[in-house]
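Sending over a structure as structure tokens; questions will come in a sec.
Only a single protein chain was left out; the remaining protein chains are all shown in position.
Then we have subunit A:
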Amino acid sequence: MNNQILKDENDRVDGVYKVTGKAKYFAEYELPGLTYGVLVTSTITKGKILSLDTKAAEKAPGVISVLSHLNKPSAPAYEQEGGPAMKIFYTDKIFFNGQPIAIVVANTFERATYAASLVKATYAKEEFNTDFEKAVNDTESKKLQGQPDYKRGVENAYKTAEVVVEQKYHLPIETHNPMELHGIIADWHPNNQVTVYAKTQGVKATQGTIANVFKIPIENIQVKSEFVGGGFGMALRTWPLEIATVMASKHIGKPVKIMITRMQMFTMVGNRPAAIQTIGLGANKDGTLTGITHRAFGETSVYENFTEGVVNMAKFMYQCDNVNTQYTVVPVDLGVPIWMRGPGEATGAFALESAIDEMAHALNMDPLEFRIKNDPERDQQRNKPFSDKNIKEAYRVGSQKIGWSERKNKPGSLVDGQLKTGYGVSIGVFNANRGRASVKGTLKADGSLILQSATSDIGPGTGTGMTLIASKLLGIPVNKIKFELGDSSLPPAPSQGGSATLSTVGSAVNDVCVSLKSTIAELAANSNMDATSNFIDVLKKNNLPSIEVTKQSQAGKERDDYSMYSFSIHFVKVKVHSLTGVVKVDKIVSVGDSGTIVSPKTARSQMVGGAVGGVGMALTEESILDHRYGRYINNNFADYHVPVNADIPEIEVHFINKPDPYINPMGAKGMGEIALIGFSAAVANAVFNATGKRIRTLPITPDKILATS
């Protein structure tokens, strides 16, 4: 990337590329002989394919091939017993409505689309259920433990407390809906060499999956994914449709591109699972929490299990000697869910942080004061100190910025005509991860530094963060540093997920830079140069065009000694219209407590994006099914409401920006998840403060405000 155009050393290194269209996304690679795949999907929800008539499609203009379970295109792993239940094109079973049952490959996208409409299937239909609430309430339905039950102290201690809150909270299915549609280009060459241009959060993960399914050496596969148009978790796995595309390329010996439709984004690439949660809280009248019980049901699929950290937060977030949690997953006849930003923690935080607000109200306490009173010094779950936690300072900063002193504890106190104003607060927390990654650094005599790692950038600004770490350590201007990512042939790094990239890959960048620095110092000493000599001079003196080093970096014993988390506090001010029930978010203040802020601009962007996603989760987003048919009704951008600019007020972002002394050399912790976690509860709590109406089912649409008395 050409960094000459940077205006400010904190700018995104790829910003100009993105806004000028120079950034190349997977679908934009025009390979010679490229063909186009379009999926045929099931129109029933459960059962078996009886027949599949592909004749008309095969005869349609431009069609090269139609693949399905009838011709079982070669995928050696699928020919064996075991493995996934839903082996694409190796099963005639239908597990959900919209399941891919065939791929039509043609020489243009339009021809493939038309031909796909000519494929006709007949089915043996079976009874099904896509209604998660119904499955949860049905005593006969299958229920699986999602996580071992947790107990500290007395189980259900809340029930005998002086003040008791027990409430149920409902979250609908949400769909990730990044702007960029999902897909892949697969190019299977002779000799079983495969080049793939993918939309993925992990090039190494995609490479590994393809190697496993097709039983070819991993080094035969090259996966490229330099730019990704948003992921939010849905590109954390290689989906059946991607396997189908590789199968098709292998079968026809030409590159095949598939880009699914917005409708298909709802059915075959995961979703945030629906959840029903019960929170029981007990407290003394003085506001001391004495019991927390968090029981959650999460949606999963019948053909593959999915679990996430819905009940994690209850175990350590508040000082409380009696805590128990239970997490159960309940299968329905839908596509398997996948992590969506904040993942299970965001689901859990809506319930827990709403209940905390309800308890504060029951105690007639300021919810902020109640949280501060029950803020723990140590992690009671792991019985360890926190590595770094500045919650009280974050509360102080945020409350001042939102104007918390204007808030009245009695709901419905701030009324101006038909508009009622309310303030809400919530906390978010996510494990501050650090994995293992390798980075290669090449320091050149022309003054430039090239860093390489097979990590990804789904939007947060990975390259910018890494460049800033290196620039700070080596004193090289950012426009002389190039960070290359999104290619499986680069030194290995984990997938981008769980807010771990900066901590994981950044640490390896750090180690590479430290190593390069000491090599330069050694060379300087050996050539009788001053220890502070510029590396360009040192390299030239030694007749070296460049030096390079590769480092692998991972966490050590510090993770055994400390409990490591990132935190966020969200403050929200809302105005609710009494007659129409419309909730308008009037102001947002999010405070991040996630160690050192390495890249201020992209960090801020992360928090802003999380707040926007949080407004969607709180007020507008819901994937709606007609359970009679098992089909989504609002599967498009007009009817699935992600917030638009007009929904979003001023967003203030603040960071505590103090290094975590233990987590990694930068003292920096991830923040992609905490930007969203807890946000929806802050909105619900603000709505309660404005109106006295407690909405426990998301999203908080105008009809729910009018219906609640």
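Methods note: contacts are C-beta pairs under 8 Å (C-beta built on N, C-alpha and C of every residue); 3 or more make two chains touch, one makes a residue touch a chain; residues count from 1.
Please note the rule applied: contacts and distances are computed from a predicted model.
For the omitted chain of this complex, the UniProt record lists the protein as "Oxidoreductase", which is one of "Oxidoreductase", "Urease accessory protein UreD", "Branched-chain amino acid ABC transporter permease" or "PadR family transcriptional regulator PadR". Of the listed positions A:319, A:448 or A:634, the one in contact with the omitted chain in the full complex is A:634. When the missing chain is restored to the complex, the residue among A:471, A:620 or A:691 that touches it is A:620.
Across the entire complex, the residue among A:145, A:418, A:489 or A:526 in touch with the chain not shown is A:418.
By the touch rule set out above, subunit A reaches the unshown chain at residues 43, 110-111, 113-114, 117, 418, 577, 579-582, 584, 619-620, 624, 626, 628-629, 631, 633-634, 638-639, 641, 643-647, 701-703, 706-707.
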